[in-house]
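We show some of the complex, not the whole, and keep each chain where it was.
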Amino acid sequence: MSYNVKLEAFEGPLDLLLHLINRLEIDIYDIPMAELTNQYIEHLHTMRVLQLDELSEYLVLAATLIEIKSKMLLPVHEGDVFDDDGTDFEPEEDPREELIARILEYKQYKEAAVQLKESAEERAVHFTKQPSDMENYGSIPQADPAEELDVFDLVSAFQKMLHRRRLKAPLSASITNNERSVGEKMDEIMGVIVRKGGHCVFDELFEEGDTGGLVVTFLSILELMKRRDVVVRQQGNFDRLLISLAIGGTEG
Amino acid sequence: MNDSKRLAAVLESFLFVAGEEGLTLKQLAALSVCTEGEVTEALDGLLAAYESREDSGITLRQYGGGFQLVTKAEFAEDMKRLFENPPAKLMTQAALEVLAIIAYKQPVTRVEVDEIRGVKSERAIQTLASKGFITEKGRLEASGRPILYATTPYFLDRFGLNSLEDLPPLLLENEEEEDTDLFLTKFQDMLEAQDEEGGSDA
């Protein structure tokens, strides 16, 4: 079970290295290899709970660090390197150069990722609407959905829908929470019928749009009928239903 | 900021996002944390502003129990240009959504597709069938015996897939916190319904 635990959320060996460089306030262009290597390996020990495949990636970098460190310990090329005027200076390649380049490149993208995230967050405060349904206007969609499209457009379309649905899903839930209970709704319906002079067209009670509300209204009417507080009549087939206050309710 | 103007602006943004579905007075009041009276007043103001502004292409409409933003009737002719010659992107999104759902969840009924999308998909299904991307695949043994839809070999061909297994996996891992919302969970359940019980991921 402990295999899965990550001590700290490092995104890989380079991320750990960057973290150490920042923490130790190391000049990235002048890395003290011995210190950094020690710290890195020490950190690996405390992170020994890493998954094996991740660990191997950390170990590869550890090996690189050790290699660089040992290269730097080798005696510097004798001879003309230390000429006073430097004319004969032959720039020996710094064994750290490649590492520095890698760290810098990784750092660039790590910072770019932060900016991307900020950019996405800025975008996320603006909400949009679904395209209007053109079928309402009588147009016939004839576009070939596969024209110059690939399977990733399919995925994009799907994700777009998920995103939209994700935003919308709670709407009905939050509205339903505001709905009255059946008891409250029954009182409300009785009030409406009384105000309308004792009669009310069935449909008039169902003017609200959301399903939850409609269900509550319907249940309330059924309950009122059951209690014989109201009577529902229909003149003929397909006629509108009329709800009336029950005269001299038979309750009791 | 002037409070009544702010309320008008908030109502406009709610109505905008709700689009064609519209919102009832009650919903608007709940969402804006105002009384229905205040909302009614603000909506009157909005409507007056839309109608008086010459540079406004939209206006407010009341229907049944609700309100919705709509394009002004006077631009019907211009709208017609859009509907008669719609940009491909506008037309394909619906069809692609339906196709994606059918591809991943086949065989599936129209009602199920509607439920996942939250809108009617009949038209898109017709279009897809007439293009040969999907086909009927028997009927569900349930009341009404609804038609089951599945993708065709032509679909695979056009999207460069060898088999349905080549469809990129949809993101259904719990790892991504983003997706632990109600809807996706529900969708996940639907997809995995046949499979295992949701055992503990120790």
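Brief remarks follow.
By letter and in written order, the chains are A and B; residue numbering begins at 1 in each of them.
One rule holds in what follows: a residue touches a chain if its C-beta (ideal position, glycine included) is under 8 Å from a C-beta of that chain, and two chains touch if they have at least 3 such contacts.
The structure displayed is predicted, hence computed values, not measured ones.
In this file the complete complex is built from protein chains present as A x1, B x2, though only one of each kind is pictured.
Operating definition for what follows: only the chains that are shown with their structure count from here on.
Averaging C-alpha coordinates per chain places the centre of chain A 19 Å away from that of chain B. If you check the complex, the residues on chain B that touch chain A are 13, 16-24, 26-27, 30, 64-66, 79-80, 82-84, 86, 88, 90-97, 99-101, 103-104, 116-119, 123-124, 127-128, 131, 133, 155, 158-161, 166-168, 170, 181-184, 187, 202. Put simply, chain A touches chain B in their complex at residues 1, 127-139, 141-147, 149-158, 160-162, 165-166, 168-171, 173-175, 178, 207-210.
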